[in-house]
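Every protein chain except one is present and positioned as in the full complex.
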Amino acid sequence: MEVSEVYVINSALIKIDRHFNKGYKELANEVVSEVISKSGIESIDLVVVSNMLSDCILDQLDISTILMQNLGMTKVRTLRVETGESSGLAALEAAWMAIKSGAAENVLVIGVEKVTEYPTYKINKVYGKVLDYEVEFIRNITPPDYAALVMKAYLKKYGLKREDLIMWPVKMHDNACRNAYAQLSFGITPEKVLTSMVISDPIHLLDTFPLGDGAAALLLTSGKAVSNVAAEPVKVVYVDSAVSAQFHLREDLTRLPATAVLASRLKEKFGDKVFTEAAIELHDSYSIYAYIILEELGLAERGKAYEIVSELEFVNVSGGLKARGHPFGATGVYQVAELHKLVTEGFAGRKFDGKYAIAHSMSGPDYNARVALLQKLA
Amino acid sequence: MFRVLCVPRPESLTGIVGWGVYIPRQRVKADEIASLWGFEKTLPKALWIEEKAVASVDEDTVTMGWYAAKVAIERGNVDPELIGAVFVGTESKPYAVKPSATIIADALGISKKKLSTDMEFACRAGGEGIRLAIALVASGTIKYGLAIGSDTAQASPGDVLELTASSGAAAYLIGPAEESVAQFEGVVTYVTDTPDFWRREGSKYPTHGEIFTGEPAYFHHIMSAVKMLFDELGLAPSDFDYAVFHQPNGKFPLQVGKKLGFPKEKILPGIVTPWIGNTYNGSALIGLAKVLEQAKPGDRILVATFGSGAGSDAFSIVVRDGIGERVGRGPKVEDLLKRKKYVSYAQYAKSRRLYIRNIG
Partner (left out) sequence: MKYSIPKFWRRKEGYYQIILTKCRECGKVAFFTYVRCPYCGSSNVELVKSCGRGVVEEFTISYNRVEEGEEYLPKIIAIVRLNEGVRVVGELVDIDLSEVKEGVEVEAVLRRFSSDDPHGLIYYGLKFAPVIKGA
């Protein structure tokens, strides 16, 4: 059986912000309208909605159905995907598999999250549910606590000082200054990182993402239809995901096991240089994770990622979760939309002409990790 | 010096196999409380209260009772499966309805085949728990019984009671006399309806009769129980090496002891309240633990509990061989007295939830 190829033919995103005057329906409508208009696609077979917290924040189950009802798209197939913080890439994964299998031809992926409906302490509570509630969260362990333990283990293992790991947020804020869709589009000084509030020592406020609302959308199509509709189709070459062991079962906290598995699988399939030849959006929910992800992907030597931060030209051009923002279930969709624009029309003041574009996402301390490999057709 | 009896008293078939104490780490100074509420500065000294133990925000009667009971079982080196009764004497139940005893028992892996209940008689329910355990062991109904006294005592902020009302727990594992390191020689209880201190259903803090809690309540009941015990056993203060009384403050036990004819030297070794406050159901029982940890085989100890409402249990206990070795199997009261961290009134108020917060 011939396997279909999968292409991104359009993408849309809104500025991540505290959209107090808009609900998730309005946010989703904005990106859906934009991504469908001028796409040339006449009918959509499937809509995959990515959202992490609708049950907790919106008191809404079956958000994909409700959204379709509100967007006047009642005849379409739809489903919601949730894999914690990586839900956005999981939605792409589902869409990719649907087209690959021939079950669908034109698929709309929507990532939407309304985070600012409640105060921070309430969001911190529901966000903590990405961990194993019965083992971890009920025992008062939260995601930044793990990030802090990872950072301490990392500093210890490589004999580094806390001050050695302050350039990532600075770089991300700098990148976000050129991204009109970023939540935090202002620069910060290195000193500011360590004078910002401590969340879980040594993780400071400026090591982590802001809370904001966002929506992004992608329009995907099969190889059969792509030649008619897109001037610059971007191929979704591969999407992969893996799960890693729970935190207390890991002997080496300076590794992210699921991300490591994905890195080696991707290298095996597409060559050792797949990451070095790519523009990358990676999941820097806490800055320590960014350093380790760079190492897991082979972009930096172990313990030395901090040395190359300033040289990273096409990594998190968006500003990353740190500064672009992290509207949970929408984030993975943002990453792919940003990469799609980066390799086609240009994004955040830059254009990438290299071979690949890779989105990396994960949930919690790498409880699951996902990657999507994109390639612009010559 | 045992009195010769035709039929042995049933309590003499039993003894203390293990014991354990818990005192929370936080202390607040009585002077700070007194000064905050405008009490005259000599009051703490008059009551002989220097500081009191304050349970942390995540501690309560269950958690403190659990620790004390865990140590009691470890001291006794007894299989928890053989414990046939768990009693928790408390007037600060975390749940108004739902036993604390079952939580403690489950958490310690104690047999499901057991008697288990929370008991309330102000500060002496723990003493009654010991009496019940003694009776159950003596009758052969159970092999071992665990009696716990545990409280996070409440006091209305600004009430004189707040100078002393504190948190702590003690647990006693009662078993056959031959396995024990301290044998019960005799036990009596004296109770009447005397309303010296109470808390109504739904009230957050207790109410008391101030001076009325003294003469007709504390002194009358303890002295009646102790005199009954003396009569029944044919003993006098001179027969005892130590005397431990319920300690609502540091002053009362010395006064009641004096009235009964005990010299100060026999009472002081069991005094703990000036440094940890009145732990209510833990009070006399922590004092007893402190005495056991310094007693020698053959020593005779008088213990008299007191609970408002009112009543007193008087125990005559004779220390047996092996006490020293068993002391070493767990933390001593002295260790727990030294383990402390001073906190402000504000921290105490937070720990004991004296502030009104928006919750739910």
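All chains are identified by letter, namely A and B, in their written order; residue positions are counted from 1 within each chain.
Keep in mind that, in the parts below, contacts are C-beta pairs under 8 Å (C-beta built on N, C-alpha and C of every residue); 3 or more make two chains touch, one makes a residue touch a chain.
Keep in mind that what you see is a predicted model, and the values were worked out from it rather than measured.
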Full-complex contact with the absent chain, from B:107, B:191, B:223 or B:268: B:107
Options B:34, B:47, B:62 or B:285, residue touching the unrepresented chain: B:62
From A:3, A:103, A:180 or A:198, residue that would touch the chain that is not displayed: A:198
Chain B, residues in touch with the chain not shown (by the definition above): 25, 56-60, 62-63, 66-67, 71, 94-95, 103, 106-107, 109, 328, 330-332, 335-336, 338-339, 341, 350, 353, 357, 359-360
Interface residues of chain A (partner: the chain not displayed): 120-122, 124-125, 128, 134-136, 138-142, 144-146, 148-149, 152-153, 156, 197-203, 245-249, 251, 253
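Heads up, the rule we're going with is that only the chains that are shown with their structure count from here on.
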Whole-Å gap separating chain A and chain B, where each centre is the average of the chain's CA atoms: 59
